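Some notes on the structure that comes next.
The other protein chains are all here in position, but one chain of the complex has been omitted.
For clarity, chains are labelled A, B and C in written order, and residue numbers in each chain start from 1.
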């Protein structure tokens, strides 16, 4: 394409957007709104993912050590196990700490507490956290093989359930995003179609004056692209400020709640909105214009 | 309005929709899609509410009975408490059942188990479920006042957290719905504006021929209303079938997951979509036509 | 009676289309408005049915004080007038029949009257057979005649025609002017902006010549060009 033609297309695009000001506004805001809704749910699903990951990481194994093993041996194993790649976190507890935990869990079982205080029947041990629930079995087997380990306990059912829930949450998240992407897609392309429809006569006149299809198409496609891009930018700005606010609000209201960090969220939303805006804006216009080019 | 005029408006409306077939399709589908997305999230939020309610109902109080109280007295209290309106559910457990539970919770604490088996230091008691977390305190106080009750335990922290989470979930659900309603609103009204825009010249001609504003407006408003209604109906049909499918899938994949029943969901979605479709379709057209009436 | 008093029309872009126009047209008159292209004929005519308001001066049409009337009254004014627009202005998505019938529906005519009257006027302009065509399926002249039919259908007190024969061959134009003369004989006032020199010279009625927005000639039995 010669620079002159390029310049022409650029000027035509700006011109079209400007002269159709009111329609441009309606289209851009529709695009921006649909992309914002889409982005909003990407944010939600990133957060759900984040929660799922956090939940999964809570899955722990409890390893108990034979009684009468020297503290040093126990701490050696702790040090060693910290180096295992499948272990995400490991922490040591003494049998008196275990007794305390039991006490706090059954504060009113006085007889039980008395017994524990007299001669603690509990064990020293470790709380081990895996990176992923599927690794729990491996970790458990590895500990069981060690001679100083008395027993390994893990809540198989809860782990499985959490695993299941996070899977479903992820799947639902994807499903929602796909649905919304589709909805956004058709809303944007409908909007652009309506906008092009309002200018169908113009297209006809251009053709009759001798313009090639591409000569007519390009400014429309560029217009659609700019429209999509501006809409995407507006949506992203809204998400950026909205999410900052949401983080602050969430931290204040529920300090224990895991919130996905801003950069992670923006990374996803900007990618999706810009691509959708650009591609649908462009392709939508292309398709819409085609209808009216057969003159 | 005379029947003749009414008939005229009805005919004009059908005529407008038919002659603008392509544009009608684009508008209806945009309306349907946005309403479907809105409905989809109403469904989600109804479900979140449902889960929240279910979670709340899991909040329980554990009541322990003094040792050596006759079983008959214990069962009498059980029967009595079942009649209290704030008690949602109450179930009796014996100290051996409690011991079993402890055993299954600490399966490898052999010394502990030995102790329990020798002379069970635990108590008989009740698991009491409240209708709402706020009633837990009342129930606890009521039990504590009884002479046969040794102690009342409830996990205040967990209850509070769950309460907090469900509150937030509800608030977020509302927030999302408000956001989506707004988005849907502006998308639909933009769409109708674009559709009316494409026919602005027609409006001008009608005025010049002597039509009053209302004579022109009515068919447009009716058109917008029909458009909104058809869009809403399409969205509701989609929600109906989609949700039936979702229920089946959810039950198969996660039997433990509480799913809101269909009628509850439809009750919400149909109300919102139909009102939005009707009102926005009508008002949107009204506003859009106004722009072009000043001829 | 139509009365314009010291009317100026300056368009928003600054173009002065009419200046100092004083004019009286009595009931039952037949007036040609002539003048070169861009002289202000359409601008003048547009003031009568209040598509435009003058920037100065007053316009009266019968009991209507056009320059002061409320917006809600405008339809009542327009229903007194039958207007043939220079750019025709048909409703693109309605048939010929419906385009003409629309003007009757607007005034609340009964279906029976509509069904009787519309075919009559379509026959008058020679389009009896085209009632189910859409405007884009008609030739330029046919479209123009639909516009004329629409203007006539309500038997208006004033017929305002802006270049109604521009796309008509001389014979058809002759038919149309005879039609206008006939309804003028029956009492309607006819105001016709036109370039059709032959027609103007032939019928010898009042001629109002405009140039650069000013009335430069007003003869009761005039010709297209100055005598």
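Everything that follows uses one rule, which is that contacts are C-beta pairs under 8 Å (C-beta built on N, C-alpha and C of every residue); 3 or more make two chains touch, one makes a residue touch a chain.
Treat the numbers as computed from the prediction; the structure is a model and nothing was measured.
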Touched by the hidden chain, which of the shown chains? A, C
Considering the complete complex, of C:28, C:128, C:170 or C:187, the missing chain is touched by C:170
In the complete assembly, which of A:6, A:146 or A:205 touches the absent chain? A:205
Using the touch definition up top, pick the residue from C:78, C:117, C:145 or C:205 that touches the left-out chain. C:145
So that we can see where the missing chain sits, which residues of chain C does it touch? 11, 13, 15, 34-38, 41-43, 86-87, 133, 137-142, 145, 162-163, 166-173, 195, 197-198, 224
Interface with the unshown chain - residue positions in chain A: 4-5, 8, 19-20, 201-202, 204-213, 215, 294-295
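Keep this in mind: only the chains that are shown with their structure count from here on.
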Tell me, which chains sit next to both chain A and chain B? none
Per-chain C-alpha mean nearest global C-alpha mean belongs to chain B
Strictly by count of touching C-beta pairs, the top pair is A-B
So what's the Cα centroid distance for chain A and chain C, whole Å? 67
In chain C, what residues contact two or more other chains? none
Any chance you could list the residues of chain B touching two or more other chains? none
